[in-house]
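Here's the structure, in structure tokens; my notes come after.
Removed from the display is one protein chain of the complex; every other protein chain stays in position.
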Amino acid sequence: MTAVLVIVAVCTLAAAAVAFALRPLVHSALCLVLAWAGVAAFYLWAGAEFLAFAQVLVYVGAISMVVLFAVLLTRRQSGEGDSRVAGAARRVAAGLAVAALVAGVLGRAVLAVPPASAPVAPPTLGVRQLGGELADGHAAALLAAGALLTVALIGAVVLAAGDAGRHGEDPP
Amino acid sequence: MSALTLCLLFSSALFAVGLAGALCRGNAILVLLGIELMLNAANLNFIAFWRYGPPGAGATGPVFVLFAIAVAAAEAAVGLALVIAVYRHQRNIRLAEAVRLKG
Partner (left out) sequence: MTPALPAESWLERVPLTVRDLVTGLFPAPWRWLAGSVLAILAVVLGFGLLFTLLTLVERKALGRMQNRPGPNRTGPFGLLQPIADGIKLLVKEDIVPFAADRPLHFLAPVVLVAFTLLTFAVIPYGRHLLPVDLDAAVLFFFAAGAATELAVFMAGWSSHNKYSLLAAMRALAQLISYELPLLLAVVPEVMRAGSLSTAAIVAAQGRWTLGILPHWSVATPGGAAAFLIFMTAALAESNRSPFDLPEAESELIAGHLTEYSGFKYALFFLAEYLGMTALCAMAVTLFLGGWQAPCVFLQFVPSYVWFFLKLAALLALLIWIRGTLPRLRLDQLMRLSWKFLVPLALINLGTVAFWQLSAGWEPLPARAARWAVALLLVLGPFVALGQRLGAGVGPRRYRYAPA
């Protein structure tokens, strides 16, 4: 079982690392989509099937579309990706150092905890049970999440439309 | 090294990769993608603890992750709309140039 986990982890990390190292933005976005699919594979391995399908539906099916549209709508006429500006190498080095520091601290914290004593039976997550918990215990949060998504949708539309003058609607 | 430790190391590494991406690249969209990756890493943590945690915790881990996915989706949409709005002003999306408060 852990062999599968290691393979999924390595593939996801590799895809994520490559995504941030590539120059063309579209390739970066598509590599990151692979990383999100890897995360969905992890959810499948852990037994949370509903979450895996939700992850694919939301991230690979929807957020990737928004990202790709934004990439296409904000292209510079000459070339793409970021061109090297002065001080970029220093910024990259500083960023990598901070990330390595955070990784070190987190790794130390994880490895300092002694592993659990007995193997735990894998929990099963039925869709009915998940729905029951959502509606029973977290109904307020569910409604708030719905309101948040609606507000975000309207806000994103307003922001992206900007104050461009609206021509009259085309005749049906 | 138990499977739980492996899962936690995986999510820490993913978080670090997302952080590196958000800090190193000067492109607004890539910074947003780095933040999305960090959110995903945190979700991995939730599921790892749900899988290997104490029995009888119900579906708390997956419920958290569901809400986190929803919030991340909303944040990605609004963030990318902001990027488009910034692009309208300065014709590129280099974060280093978005330093003026009034465009």
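As written, the chains take the letters A and B, and residue 1 is the first residue of each chain.
The rule is short, and it goes like this: contacts are C-beta pairs under 8 Å (C-beta built on N, C-alpha and C of every residue); 3 or more make two chains touch, one makes a residue touch a chain.
Note that this is a predicted model, so its numbers are computed, not measured.
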Neighbouring shown chains of the undisplayed chain, as defined at the top: A
Residue in contact with the excluded chain [from A:Gly104, A:Gly126 or A:Gly146]: A:Gly126
Residue in contact with the excluded chain [from A:Ile7, A:Met65 or A:Leu143]: A:Met65
Of A:Val56, A:Leu106, A:Leu134 or A:Ala160, the residue in touch with the unshown chain: A:Val56
Touch residues of chain A, complete complex, unshown partner: 26, 30, 33, 49-50, 53-54, 56-57, 60-62, 64-65, 68-69, 72, 126-128, 170-172
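Basically, only the chains that are shown with their structure count from here on.
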Separation of mean Cα positions, chain B and chain A [Å, integer]: 5
Residue ranges of chain B in contact with chain A within the complex: 1-10, 12-27, 29-30, 32-34, 36-37, 40, 43-44, 47-48, 50-55, 57-63, 65-67, 69-78, 80-85, 87-88, 91-94, 96
Residue numbers on chain A that touch chain B, as the complex places them: 1-2, 5-6, 9, 12-13, 16-17, 19-20, 25, 28-29, 32, 35-36, 39, 42-43, 46-48, 50-51, 54-55, 58-59, 62-63, 66-67, 69-71, 73-74, 76, 81-82, 85, 88, 91-92, 94-96, 98-100, 102-103, 106-107, 110-111, 113, 115-116, 120-123, 125, 129-130, 133-134, 138, 141, 145, 148-149, 152-153, 155-157, 159-160, 162
